[in-house]
Structure formats: structure tokens, C-alpha cells
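Taking it in order: structure first as C-alpha cells, then the write-up.
Other chains of the complex are left out, but the ones given are in their true place.
Order as written gives the chain letters A, B and C; numbering starts at 1 within each chain.
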Amino acid sequence: MAKRIFVTRREVFSSAHRLYNPAFTDDENELVYDKCNNYHGHGHNYVLEVVVEGEIDERTGYVIDLKVLKKIIIENVIRKVDHKHLNLDVDFMKDVIPTAENIAVKIWEQLVDKIPNGRLYKIRLSETENNYVEYFGE
Amino acid sequence: MAKRIFVTRREVFSSAHRLYNPAFTDDENELVYDKCNNYHGHGHNYVLEVVVEGEIDERTGYVIDLKVLKKIIIENVIRKVDHKHLNLDVDFMKDVIPTAENIAVKIWEQLVDKIPNGRLYKIRLSETENNYVEYFGE
Amino acid sequence: MAKRIFVTRREVFSSAHRLYNPAFTDDENELVYDKCNNYHGHGHNYVLEVVVEGEIDERTGYVIDLKVLKKIIIENVIRKVDHKHLNLDVDFMKDVIPTAENIAVKIWEQLVDKIPNGRLYKIRLSETENNYVEYFGE
């Protein structure tokens, strides 16, 4: 019987963002987002981990070739967000408040239909060495 | 529909401890705990990860503001254990053998009722770069 | 009631390997494995995490003494794979394509019956800082 396994590819991207809800007043934005609400933005080296679950193909020993997964992540996520401003430059982040939570959900949506073998299981996104979020698509 | 996500805050604390069960003889303590039973104690930089699960608030993009979670962790855990001796200085560790397992359970108990949004999902506690434990409250 | 917890021991080993399926032609091997198919092999510092799940023994505060778990891992895995060629030197990897996926499954099989307290829950194996796999025994 084929073995079920989870494989992960890690990629890093460097982006600017500003936490800001246009439906809030300036004072509310300040209150909710504090220093993350800085008008000109700030930035992070985001660490993205994409976890794919599937059965090991007995002929190759792979669920999915991680070089293939890497290309899918770069094409669909990294080249769109790396060295960009998440509020202003990224089509799939349009009209979304770029918290780590929302970025993870949006990256999930970018990738979920693009995985040729196995299925997308988890997006893990670290914003700093002390903060990270995990999203399972639900 | 609101998205369910897991958010994590990492904090570090530096404590002394001694593994020792007063119900054991000295020889039993030596046998069970070996070098961790050193009479004057030893210590670690513990790495604590507190994972909270919840739905993303669409107005803020947060489950819980991690700055709020940080304050809760510092108030209820870090200021009580950091630069302390876990056997001798910490109220919530009284009468507990301070293995990583027991520390994680006790940190869970300190935090489980204090999370204002979402619910506490996991405590992950690293004692060294080679040893860590995870507790889910059951 | 006893608390259920997950404890992890991390060990590192340095091995050579070559991704190659003898049932494939040379061209197929090249196509599937690309640079991982290099005739003379290449190598990694593999990072192995062995996760054991169980109830905390109230007398010791342990599920399993991590010094004991360490010895079991070294005896059954590390001394067989560290500073070895995974295709050529390791009995339990015989006739297996040494992808990270397959190595994790084989390490699981080496360890699953050797854990004296608790039960083996997960094998996590990192091949590089960007690639890792997780196997839960199913």
C-alpha cells in the first residue's frame, strides 16, 4: 500500500506592507495596528513553507518533485510578492489587509489548484522570528 | 465564511531547574535523572511557542493581535519564570517536577483562560536545540 | 488523569546518496532526478526529528527519558547512516530509492517497535534548509 507523506518546500520573500483598513478612521487604524500602521509602510523577510500531502509514487520515491513544487511557488507567489509592496503592487492582495493571516490565505488560494501531484495541505508563513501563522484551507 | 487559522507567538526565557522527585531516594533520583539531577541545578534558554487557533476577524485581519498575545504571555508566564529557578521561585511550578513536559502543561494552565480571541491550541517548549515537547491541553 | 504530550529528539547525520531507479533508462533517471542523479552521488546533513506521543508518567514527569530515546535513535539509525552512502552502505535502505520520503519511511520502520514508553508519532527529516518531509506511519 502506498505511504502517505507530507513534503515541504521553503521559500523566502522580502516585501513592504502597511496594516490599514480604509473602513476605519485614522485613530482606529492607529489603535488597532499601532506601529504596523506607519503611513509609508515597513517590511519583512517573509518565510513561506508550502506543505503538500500525498502518496509516495513507488517508481520515483516522490509525492511531488520538490524542484517542480519550487517552480510552482516561484511562478505563482514569489515573483509576484518578492521585492514588492503588498498593498500596492500585488494583484492577489488587492482589497485585502495584508496581515500575515490574510497573506497566508491568499497564498493558499494562489496555489491550491496548481499542485499536480498530492494536494496542498498547509501554508506556514513567518513574518518575524517571533511570529508565524498556519492555514489549512478551511 | 470566516477562515480558521493558527497564529503563533514565540518568547524566550532563561531559567535554572533541577530534576528531582522528593518521593525517590537519592539513588533513584540519580538513576532516573542522571546529570539533570545536579544538586545545585543547571539551566536553559527555553523557547516557548504559544499557538492560538481561531477565525480571522474580517475587519482587522487578525485572529488575535500578536502584540496582545505577547503581553498576555509576558504577564502570565515570562515575568514569572525568566531569570528564575523553576523549582524554587515559581508559584505555578510548586510541587511539580520541572521536566519540559510538566513546564509545558503548567504554562498551558496559566494561559488557557486568558486568551481573549480564539482559543489556546498548543504549547511548544524547547529545552535545547535537540529537545522539545508539545502539549495540546488533553 | 494523565496528560498526553509529544516529545521530540533531534539528531543530525551526514550521508551521501544518489537518486536513481534501476528500472529507468539513463535518460529517464536524468529526466526525473536531474542533478540528484549525479553518478558519483552528492550528500547532505540530514536533520532527523523523532516525535514520541504518550502520557506523562507522574512519578518521573517524563513520557520517555530523552536520553533513552537518543540512545535508541543512535543505535538503530544514526550509527547505520551517519558518514555512510545511503545507496551502498545501509542495510535498511537496500533496494529503496533514497529520496527523503523513503528515508523517512525506513527510519520509521527502524524505530516503531523500539520505543519502550509512549508510541512513535512522527518522523520529520530535513534534507536541506529548504526541503523537509514528515511521515506519520500510515
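The definition used in the following text is that a residue touches a chain if its C-beta (ideal position, glycine included) is under 8 Å from a C-beta of that chain, and two chains touch if they have at least 3 such contacts.
Just so it is clear, the structure is predicted and the values come from calculations on it, not from any experiment.
Here 3 copies sit in place, and the number of copies making up the whole complex of this structure is 6.
FYI, only the chains that are shown with their structure count from here on.
Annotation: 28 Å between the Cα-based centres of subunit A and subunit B.
Residues of subunit B in contact with at least two other chains: none. Per the touch definition, subunit A reaches subunit C in the complex via residues 3-11, 56, 59-63, 65-67, 70.
Residues 19, 21, 23-24, 32, 34, 96-102, 104-105, 129-136, 138 of subunit B are the ones touching subunit C in the complex.
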